[in-house]
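Yeah, one chain of the complex is gone here, protein chain that is, but the others are all in their spots.
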Amino acid sequence: MEYNGVIIENTYAEGFPTWVSRVIITAVTKEWAYKAAVEATGFATSTIGCPAEAGIERFVPAEETPDGRPGYAILICVGKKKLKEQLVERIAECVLTAPTTAAFNGLDAEEKLPVKLHFFGDGFESKVTVGDRECWSIPIMGGDFIIEEEYGAVKGVAGGNFLIFGENQMAALVAAEAAVDAIALVPGVITPFPGGIVSSGSKVGSKKYKFMGASTNEAFCPTIREKVEGTEVPEGVGSIYEIVIDGVDEAAVKAAMAAGVKAACKVPGVKQISAGNYGGSLGPFKFQLHELF
Amino acid sequence: MEYNGVIIENTYAEGFPTWVSRVIITAVTKEWAYKAAVEATGFATSTIGCPAEAGIERFVPAEETPDGRPGYAILICVGKKKLKEQLVERIAECVLTAPTTAAFNGLDAEEKLPVKLHFFGDGFESKVTVGDRECWSIPIMGGDFIIEEEYGAVKGVAGGNFLIFGENQMAALVAAEAAVDAIALVPGVITPFPGGIVSSGSKVGSKKYKFMGASTNEAFCPTIREKVEGTEVPEGVGSIYEIVIDGVDEAAVKAAMAAGVKAACKVPGVKQISAGNYGGSLGPFKFQLHELF
Amino acid sequence: MEYNGVIIENTYAEGFPTWVSRVIITAVTKEWAYKAAVEATGFATSTIGCPAEAGIERFVPAEETPDGRPGYAILICVGKKKLKEQLVERIAECVLTAPTTAAFNGLDAEEKLPVKLHFFGDGFESKVTVGDRECWSIPIMGGDFIIEEEYGAVKGVAGGNFLIFGENQMAALVAAEAAVDAIALVPGVITPFPGGIVSSGSKVGSKKYKFMGASTNEAFCPTIREKVEGTEVPEGVGSIYEIVIDGVDEAAVKAAMAAGVKAACKVPGVKQISAGNYGGSLGPFKFQLHELF
Partner (left out) sequence: MEYNGVIIENTYAEGFPTWVSRVIITAVTKEWAYKAAVEATGFATSTIGCPAEAGIERFVPAEETPDGRPGYAILICVGKKKLKEQLVERIAECVLTAPTTAAFNGLDAEEKLPVKLHFFGDGFESKVTVGDRECWSIPIMGGDFIIEEEYGAVKGVAGGNFLIFGENQMAALVAAEAAVDAIALVPGVITPFPGGIVSSGSKVGSKKYKFMGASTNEAFCPTIREKVEGTEVPEGVGSIYEIVIDGVDEAAVKAAMAAGVKAACKVPGVKQISAGNYGGSLGPFKFQLHELF
C-alpha cells in the first residue's frame, strides 16, 4: 500500500517483553526537571550494551504532579531483576543529586519495586505527605529531597520499530526527526536511541566474526547495495534510519508506530517504510505496518 | 578572604586520581553531534553508582576536527580497567547508533585503549584515511560510520570541587548555573552531575545505617541546621550547592575551579564559598581556594 | 490573604482592549516551525516602543494543523489599523522567508484581515486546498510556500499582569520563570516580554523629565527603597518582577494569571504577589488577585 505517496511494505515489527517503571521527576522549573530527566535516561539506548533502555516519556504539567510543580515522566525498561537496580541507581545518582528535584512513582501496578533512598538521610529523614502520596523527606545540602518509596513495574513491550527509506541521507534523517517529534506526543512510550533514532540497525550474530553477538545488517546498508547479494535496499534509496520504540503496553507501541510512520511520510524525499523482524522467532508481539492506518 | 563581597573559606578541595579518555564526536550538524554526546555521557555522574563519570567537555569547530565537520569532545573518567569497557560501550551504543556521527580519539597519550568496533562491519568494513587519521569505515543503514581504533588514556584528576553557600535556594542555584557556564569554557574538564550541579553532597559511610557506603553530609544541610551539632552552615545560609569537576590534569581542574568560583561570586545572594575534603586522607591532590585568585 | 505562605495583596490588574490575530505556522519539523515563530514574534514586547506585542501561544500538534505537520500558534496584538500591517510584514519577512513553513489563520472571527502575499508569486501562484482550507501556493526557491489569505481578528485584552516580590533577585527571577512556564500551558495568551518577564515596570510619564512618556516606577524599586517616600516595597523584599499577559479574551487572561500566580508561589523565597493598575483610569478590565483562587 501507499500513504502520502510513500510505499508501506507489507511486513511487521517484532516486539518482545520487557519490564517497565515510570518515574515522575519534578523540580522548581521545567528546565531543571528536564536536566535531571536527561541525565537519568542517558547511556540507555539498548540493553545489548547499556544497563537499561530509558527515555523521557513526556512533560507532566504541575496540576498532574503530586507536588504541584512541573515535571517529566521517564520510562526505564529492562529485565525485572535489573530493573530494581537501575531504578535505584538512576534515581540515586541522577535525580537525588539534581538541584530542586523530587521523585514520584508514575505507574499504578500490582508489582512494586522498593527504592530505599531514605537511608541516605542517615536518621535525619522523615515521613511526609505530598498531595496524596506518602513520601520521605531527606535533608540534603540544597534543601530537602522528597521521594516516594515504591515504584510500580509492568510487563511492557520493547523493540517496536519501523524503517524509513530516504532518497538520500538528509531526507531520511529529517523524516526520522519528524517521526520522533510525533511519537513524543504519544503517552506510554519512549524512543531510547540518541535523538530517538537508530543509524546502525543490526542483525543477530555475525557471519564473519563468530565472537560478535550482533553486527551490521548488510542487507539494509545502502552504501554496499551493489556488493550484497539479496540486498533489501531498493534502487534510488540512499539512506535508512530506524526508529525503535519501547512502551508500557502493546497499544501504546502501536499508537506510537502509527504516529511516527505518518509523520515520516510527510517529509519530502521519503520513499518507503518498512519494519524489522526476526521471522517471529524472537518476540511474541507483531505490529503489522498495514494495520497502522 | 573575600572576593566580590563573598567570603572565601581558607580550605581546599581534595581530588583523587582517575583515568580519562576523550572522544571527539562529529556529525552533519552541531545539533546531531550534540545529541550523540548527550546520550553518550548520560547516567555518568559519580562512580559510586554509575559505570563511569562523563560529560561534554566542549564544542569542537569544524576546522579542528579530523573530518572537517562540527563536533563535541566528551571526557569519560573511571578506573583504568573499566575505562576500556565504558569507552567501547558508550561509543557502540550511543555514537555508532546516532545519525551521521563519526568518532575520533581526542587525546595524544602513550597509553592507548583499543575500540574494535569495526568487527561490527562483518567483513564489509574498510580502512580509510580521514584528515591525518587512519580510521575504519563501517557500512551501516544510515550511511558509513567512521571510527578511529585507538583512544589515548591519561591519569587525570577527579573530585575537584567547591561549595556555594546562598542566602536562599534560588540564589545558590543560579550561582551554581553561572559557575557551570563559566567552567564549560575551560578546556580539559567536565562537571559530570545533572546540569553540572550536585544537590546532595555526601559523607563517606553512615552513622546510623552501617550498610550505607555514603550518606547525607548533615553538617552542610541547611534545613536541619538547628538539629545538627557542629553544623557547618553559617547563619543566614539557606542552601548549598556543590560543583564537582573532573579533568585531564591538575592544572585544568584548578583553572576550572577558579573560573567557577569567580562566576558564582558575581551572583547576588551568594554568601560564602567553601570546598570539600576528607582531611587529605582520600586523594593526593589539594586545591586551595585562596590560591585560585 | 495567603497562598502557600505567600501574601496575596487585595488589589487588581488593569487590562485594556487590543486587537488580536493568531497565525499557525507549520514546518517540516517542530524545530523549524519554532524558529520561524521566534523570529516572527521578536521585537514585540510593548507597543510603547515596538510595532506590536507578539509571542508564541502554544505548540500545535500535527493532527490539529491544516497540513498535518507540527506547528506553533503565535498571537499578534496591537490596535486594529496597525494589526493588518504587522500581520502582513511579520508573515512576509519572518514566515515566508523561513525554510519549509506554511501559514494558516488560527482565529474563527467575523472580522477578517487580508494578507495578500500571493502577489509575491508574480503570476506563478495557484490556489490549492489544504485540509479544509482554501490557500495559495507560491513557488519559492526552497519549494512551495502555502498560505491562507484571510486572518481572523478579535478584540482581546492587553496588560493582564501581576508582580512577584522576592526575598532577593534570584528568588524573584526563578519564580517569574516558573510563572511563565505555567502560563505557557494556558490557551489563548502570550507573555510578550523577553523570556516572558518584565524587569522594568514603568509609570505613565515622568516627574522630572517632562518629555518622557513613561519612566521607572520608583515606588516598586527595591534598591532605592530608602530614598522613595511612599515606597511600596515591603521590608525584606529585594527584587520585583512583573509578568504581563495579552490574550484573546478576559477569561484567558484570568486563567493565565491564576496559573502564573500559583506557580510563582511554589518557589522558595517569594514573599508577596501584587498587581499593577492605574486606579481604573486606563482600562476597562479588572482582574482581582483574590478572585484567582
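Chains: A, B and C, in written order; residue numbering restarts at 1 for each.
What we mean here is this: contacts are C-beta pairs under 8 Å (C-beta built on N, C-alpha and C of every residue); 3 or more make two chains touch, one makes a residue touch a chain.
Here the structure is a predicted model, which is why all the values come from computation and not from measurement.
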Touching the absent chain when the full complex is considered, from A:65, A:137, A:169 or A:200 | A:169
Tell me which residue among C:99, C:187 or C:236 touches the hidden chain in the full complex.
-> C:99
Residue among C:65, C:105, C:169 or C:277 touching the omitted chain | C:169
Looking at the whole complex, which of C:6, C:24 or C:44 touches the chain that is not displayed?
-> C:44
For subunit A, which residues reach the chain that was dropped from this view?
-> 166-171, 173-175, 238, 267-269
In subunit C, positions touching the absent partner = 28, 32, 35-36, 38-46, 48-51, 88-90, 92-101, 119-124, 138-145, 163, 169-170, 172-173, 176, 193-195, 197-202, 206-209, 211-212, 214-218, 220-224, 227-228, 239-242
Omitted-chain footprint on subunit B covers residues 28-31, 61-62, 68-70, 143, 174, 177-178, 181-182, 185, 262-263, 266-268
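To be clear about the criterion, only the chains that are shown with their structure count from here on.
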Whole-Å distance, C-alpha centre of subunit A to that of subunit C, is 35
Would you mind listing the residues of subunit B that make contact with two or more other chains?
-> 169-170, 173
